[in-house]
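The complex is shown incomplete by one protein chain, all other protein chains being positioned as in the whole.
For subunit A:
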Amino acid sequence: MMQRLDYLKETPSQTAGPYVHIGLVPNALGIPGIYPEDLGRAPVTDAAKGQRISITGRVIDGAGMVLRDALFETWQADAAGIYPVNDPRGPADPGVTGWARVAADFDTGIWRIDTVKPGRVPYPDGRLMAPHIAVWLVARGVNLGLQTRIYFDDEADANEACPVLGRIEHRERVATLLARHQGNGQYQIDFRLQGEGETVFFDM
């Protein structure tokens, strides 16, 4: 008899459901008193080095409806391209925590992230990825959290050389990952879950 591979199986995902905010951002939902403040309110402090940027957008479903119950988390490197936790290359800017929890506005569905533009991080083969923010999105109706990335449309050369963007076979879809610069460090990008202009989601 062959030897067995005794790995455990990852716990199956289940949807975060419509009440994910009770668990992850109770203060924002109007359940004060349990935690002093919600986690992940900002990925940077005022002391963070680098270019200050703001990104806004919406999450839109296949019927064109804006999700007002979407919640996602972001994870990014500092301005020099170092991650604040577990990065084998050394310590990051202490002004950057790197992680944020972002809830769409309960009335408008618009979300906003205030941060610094991340630097370039190496791909496993040593080539540099373009500046990006990793995104993990959950909502009612999403059975397994969706992984995507926010890139920046004013980083044309870096985007052109990015080994991850380079793996997107349908080149016109790369644009779905590009936050569009509106001037003054303001960017805009929507996540489209399905259909026309559907955001590229990753299995990484």
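One rule holds for everything that comes next: a contact is a pair of C-beta atoms (placed from the backbone, for glycine too) under 8 Å apart; a residue touches a chain by one contact, two chains touch by 3 or more; residues count from 1.
Basically, contacts and distances are computed from a predicted model.
Q: For the chain not present in this complex, what protein name does its UniProt entry give, out of "Heterodisulfide reductase subunit B", "Protocatechuate 3,4-dioxygenase, beta subunit", "PH adaption potassium efflux system protein PhaG" or "STAS domain-containing protein"?
A: From the listed options "Heterodisulfide reductase subunit B", "Protocatechuate 3,4-dioxygenase, beta subunit", "PH adaption potassium efflux system protein PhaG" or "STAS domain-containing protein", the omitted chain resolves to "Protocatechuate 3,4-dioxygenase, beta subunit".
Q: For a quick check of understanding: of A:Ile110, A:Ala161 or A:Val200, which residue touches the chain that isn't displayed?
A: A:Val200
Q: Consider the whole complex, including the chain that is not shown, and state which of A:Arg52, A:Arg112 or A:Arg140 touches that chain.
A: For the chain that is not drawn, the touching residue is A:Arg140.
Q: For subunit A, which residues reach the chain that was dropped from this view?
A: Residues touching the hidden chain, for subunit A, are 6-24, 26, 29-31, 33-36, 39-40, 61-63, 65, 67, 73, 75, 77, 83-91, 97-99, 121-124, 129, 132, 134, 136, 138-147, 149, 164, 167-168, 173, 193-195, 198-204.
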